[in-house]
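Note that one protein chain of the assembly has been removed; the remaining protein chains are unaltered in position.
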Amino acid sequence: MHFDYSPKVQDLQARLQAFMDAHIYPNEARFMDEVAANRARGNPWRPTELVERLKPLARAAGLWNLFLPNSPRAPEGLSNLEYAPLCEIMGRVSFAPEVFNCSAPDTGNMETLERYASEALKDRWLAPLLRGEIRSAFLMTEPEVASSDATNIQCRIEREGDELRINGRKWWSSGAGDPRCAVFILMGKTDPQAPRHAQQSMVVVPADAPGVHIERALTVFGYDDAPHGHMELRLENVRVPASHILLGAGRGFEIAQGRLGPGRIHHCMRSIGAAERALELMCQRLTRRVAFGKPLAAQSVWHERIAESRCLIEQARLLTLKAAYMMDTVGNKVAKAEIAMIKVVAPNVACQVLDWAIQAHGGAGVSQDFVLAQSYANQRTLRLADGPDEVHRMAIAKLELARHQVQATTELEPPVTRGC
Amino acid sequence: MHFDYSPKVQDLQARLQAFMDAHIYPNEARFMDEVAANRARGNPWRPTELVERLKPLARAAGLWNLFLPNSPRAPEGLSNLEYAPLCEIMGRVSFAPEVFNCSAPDTGNMETLERYASEALKDRWLAPLLRGEIRSAFLMTEPEVASSDATNIQCRIEREGDELRINGRKWWSSGAGDPRCAVFILMGKTDPQAPRHAQQSMVVVPADAPGVHIERALTVFGYDDAPHGHMELRLENVRVPASHILLGAGRGFEIAQGRLGPGRIHHCMRSIGAAERALELMCQRLTRRVAFGKPLAAQSVWHERIAESRCLIEQARLLTLKAAYMMDTVGNKVAKAEIAMIKVVAPNVACQVLDWAIQAHGGAGVSQDFVLAQSYANQRTLRLADGPDEVHRMAIAKLELARHQVQATTELEPPVTRGC
Amino acid sequence: MHFDYSPKVQDLQARLQAFMDAHIYPNEARFMDEVAANRARGNPWRPTELVERLKPLARAAGLWNLFLPNSPRAPEGLSNLEYAPLCEIMGRVSFAPEVFNCSAPDTGNMETLERYASEALKDRWLAPLLRGEIRSAFLMTEPEVASSDATNIQCRIEREGDELRINGRKWWSSGAGDPRCAVFILMGKTDPQAPRHAQQSMVVVPADAPGVHIERALTVFGYDDAPHGHMELRLENVRVPASHILLGAGRGFEIAQGRLGPGRIHHCMRSIGAAERALELMCQRLTRRVAFGKPLAAQSVWHERIAESRCLIEQARLLTLKAAYMMDTVGNKVAKAEIAMIKVVAPNVACQVLDWAIQAHGGAGVSQDFVLAQSYANQRTLRLADGPDEVHRMAIAKLELARHQVQATTELEPPVTRGC
Partner (left out) sequence: MHFDYSPKVQDLQARLQAFMDAHIYPNEARFMDEVAANRARGNPWRPTELVERLKPLARAAGLWNLFLPNSPRAPEGLSNLEYAPLCEIMGRVSFAPEVFNCSAPDTGNMETLERYASEALKDRWLAPLLRGEIRSAFLMTEPEVASSDATNIQCRIEREGDELRINGRKWWSSGAGDPRCAVFILMGKTDPQAPRHAQQSMVVVPADAPGVHIERALTVFGYDDAPHGHMELRLENVRVPASHILLGAGRGFEIAQGRLGPGRIHHCMRSIGAAERALELMCQRLTRRVAFGKPLAAQSVWHERIAESRCLIEQARLLTLKAAYMMDTVGNKVAKAEIAMIKVVAPNVACQVLDWAIQAHGGAGVSQDFVLAQSYANQRTLRLADGPDEVHRMAIAKLELARHQVQATTELEPPVTRGC
């Protein structure tokens, strides 16, 4: 057991921090302004010039594709444990991860392609994604069913000769409205008669395939989350080559579990960054504002919340690091309890700290003057995305109960005392 | 002690409910569409044709100005206790209160004018407000200071002959962007040398006075809350007649306490309506969605939350009704502990129930497809508006401690036992 | 709607308060000492001379049998609504209710006998109970099964000629160890083949019937709760006349619902009294202790907790009063949601306030020097007794869902907006 970051990680932290200080924090207002200007001109989904300008700088600084472990195509990729503290730093600013080509849903999609796609598909889609030339979307959730139970997914994928014909409706397909978004990974049902967990498959769908219709953008609380955005799509007789199926027909669940692990832990790392920033803003605000004769920072109700925030964040970070360590050492499958745990813990911690930080800021906290309200909306959504809290808690509980049910047959707990 | 609504109230409830069913619920989407169209055309603050069309219907139905007790100008006005269950019903839909001329901040402003304004000011401003012809704003909070401590307020009101010259910056002036908004009630400092609670005054300011500048609109979790909106204003050498001071110079605090009581309880009544609606939507959604082989409504984690929601709402409603009863019978001043209590309880209850309802809806819950996310943003803001939770809890605690400090001198609690 | 206590109730409150001040509070230490002395002499279950001495005083003061509504045998009995604020006052001291012949489980048992027993049984058992000459126990819960689901109850009642033969094991039979305890009301299974809710019956069992064995006393946290106590009993071929069955064979559930309503609400009223006392002690302690340069009462973390305590107590009291009002006006059956709600709310509120009060007292809070720890143990147990929180929440949720499922068929909630 050893709790220090490695020298390699400490070096990367320092360089990433310097990049954030030089290029990210000073441009937060400019980013918002550029998006607002694009929105006012009628197209909020247009990529910002700011991010496009910063990407080459990040790449030149060696801060690029840090997320992808064990890929010959991304030698700079780190292990999950190494990546965690860097991803956390990026998570402090909403547009930062893209600058380093480390943004959702691309990282999860790239990992999926790296693991499960043919070399041909990798050449076609993974390569430009790794270069940051195109973006991607993940088409899983559907509006008509409780997608938290993935067996509910209805989108139909039918084999017709050498092609797959796809019909269905998807939503919360984040990034699908970006003009650079060139490819989707889609989950759908290839065999409704197969056993419950072998009905689904994942396929690669070019975004410009005929029959792909972007119907509308969803808002998150009041935010459109432009330029990224969350789209509802209709797929009507969309055709792709049969070779676009990943891993094999009926193996969608298997991929989902492999894909969602890294995707989820990246979200958690960023959640911790968001929580740290909220605590920082909270402390700064409380120090500067005076009410009833003393700084808010001197009032013990805020001591309680600051301390509780620090305790929550430290613990969430350690659990995330442990989950990353297990993913690296024993694999995503064995680490499934830990992944489920951080998936519940991290956004809940972030929401709690953000809520206190908002309260500390008064009306300013819910407004556009601070990142807090938008960050809250984002973190609140993560309690639903990639499976709601309840589904992950059920999974954790079943693993826990399984452990004790085995014991239960061999060891009956004795009452401690028998007499009165 | 008697817990039934009076026949008069039950009749009004039935009529209001019928009006909601006929004219409000069926038009919710249309209202949103009209605002969106106005926003797209560049002016989200434009009043909707829908509400303007419904107002005469509500007035004709005898559902108008129900909020104002004991005013010769509004004979239809009810007591606080009578009004509470009606205000709750209106609170279920964001634009409903205005249809009945019962919307914030106008109701609080009308009550203030009724109580503290001269007959001339009443003729000029209260009369058209009661007719629903104009609207109003309340200019209290300032961006530069912790306005939770009202003695911090910096806006300067200087006497110059028969005029008052006003300079300052205000924000969260809700409704000030509405073209119908004709009048402000403003809190500012008339005498910086006076004792701490006698420095402030309230004055009536015509919205079109020279020197009034609307600087920008604030967002609430991404929402612009159009067509109402929340404005930041700059007042630069704004001049009004000295007769526009309410009650007298230095009596701003006194008015604030009188004004905020009714304004706060109206918010609480609406919060309860919002919570009821959230519980309703949650139950409906859980009944319809199936996951892991059974309706979500059959899962005991949701039983816990539904039951807890019902317990929280029932209790918050009873406390609100008791506070209303006390305002009617012993006055706003004596009821200050109860008003502070519901100010804390009601929006917190609504936030909790809304959060569960959002969780029950999955991604749809944070989107524009249901009222939940916007309602959450609204209720969350009410934990800050008119004083943050912490300030009200401090007030409640001081009243409680005062009670026990008196006892403390006369009655020492004895240890229950002395031996081992 | 009317929130003042009636003059009759206010008069009783004043008289009861005076009795508490004169005879109960000053004797708290003496009561503990007398019990401790009895325990040291080997019989903690011996009734105290103190309580026996105070009972005639209470009866003479007209403060006797206040709990029983509508009984010709107890003309002094009040309605539930009238009784609530008096029961709350008694609930502040653990031994006080017995002084006024208003203690559990006797009040629930007396109500059961009054409603469901023959005149002969009433003469034999209800009359001396109402005179405070004997006490009683309720034999429901069993150690081997989850008694929260009453259909699990296994105790066997078999008809043999004119007699009933009873075999089973019961626990948490509070008061059964008291030498004055002369009679039990027992729930058992008369017909295992009957429909699920018609298998159980309630019978009256004399405590001295052959075959009744008191096996041991249970502790609550470390308390034996002497002299009352909680017993585990074994019933082995216990025989009672068949006429001792209440209401009729197979109607045990029906009685349980009738009995438990009043029993539960009495517990809730006392919980509120316990919570009020905890808040009082907390305020007094915080006022007197100084740390880090100022009284604890001046620290805002305690303001939060005091205020939250006050809000919680006020709301729990109002909900309890409303439930009592409904029991009086529409009956226990229609009031079942409200009874379930207060059964969850009141002890949880008391536990929360007590926990804060303990924290405010430091080590003294968990010790014998204050009533707080024992009161916590008592209130914590009430979250399990008469049905755990989870069962009552399930009942509340099912009533709520039923309401919305009907609506669901007739009114589909429309998405608020359709476009993006």
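As written, the chains take the letters A, B and C, and residue 1 is the first residue of each chain.
Note that a residue touches a chain if its C-beta (ideal position, glycine included) is under 8 Å from a C-beta of that chain, and two chains touch if they have at least 3 such contacts.
The structure presented is a predicted model; accordingly, all values stated were derived computationally and were not measured.
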Study note, to complete from the structure: The chain left out of view makes contact with A, B, C
Practice item. Check each of A:Leu81, A:Cys155 or A:Ala350 against the chain that is not shown and name the one that touches it. Key: A:Leu81
Review point. Pick from B:Ala217, B:Leu235 or B:Val353: which residue touches the chain that isn't shown?
Key: B:Ala217
Review point. Which of these, A:Asp4, A:Asp162 or A:Asp208, touches the one chain of the complex that we don't see?
Key: A:Asp4
Check your understanding: Of A:Leu164, A:Met326 or A:Leu384, which residue touches the hidden chain?
Key -> A:Met326
**Study point:** Touching residue (missing chain; options C:Ala29, C:Ile134, C:Val220 or C:Leu247)
**Key:** C:Val220
Practice item. Mind listing the subunit B residues that contact the chain we can't see here? Key: 215-218, 232, 299-304, 419-420
Study note, to complete from the structure: For subunit C, residues touching the missing partner are 141, 143, 145-149, 152, 171-172, 218-224, 289-292, 296, 299, 301, 358-359, 362-369, 373-374, 376-377, 380-381, 383-385, 388-391, 394
Review point. Touching the missing chain, which residues of subunit A?
Key: 1-6, 9, 28-29, 32-33, 36, 81, 279-281, 283-284, 286-288, 297, 300, 302-304, 306-308, 310-311, 314-316, 318-319, 321-322, 325-326, 337-338, 340-341, 344-345, 368-371, 390, 392-398, 400-401, 403-405, 407-408, 413-419
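The rule we apply is simple: only the chains that are shown with their structure count from here on.
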Exercise for review: Report back the single chain whose CA centre is most distant from the CA centre of subunit A.
Suggested key: C
Practice item. Report the most central chain, judged by the distance from each chain's C-alpha mean to the global C-alpha mean. Key: B
Check your understanding: Using CA atom averages as chain centres, what separation in Å is found between subunit A and subunit C?
Key -> 50
Exercise for review: Could you put a whole-Å number on the gap between the CA centroids of subunit A and subunit B?
Suggested key: 37
**Study point:** Overlap residues in subunit A, where contacts from two or more other chains coincide
**Key:** 218, 299, 301
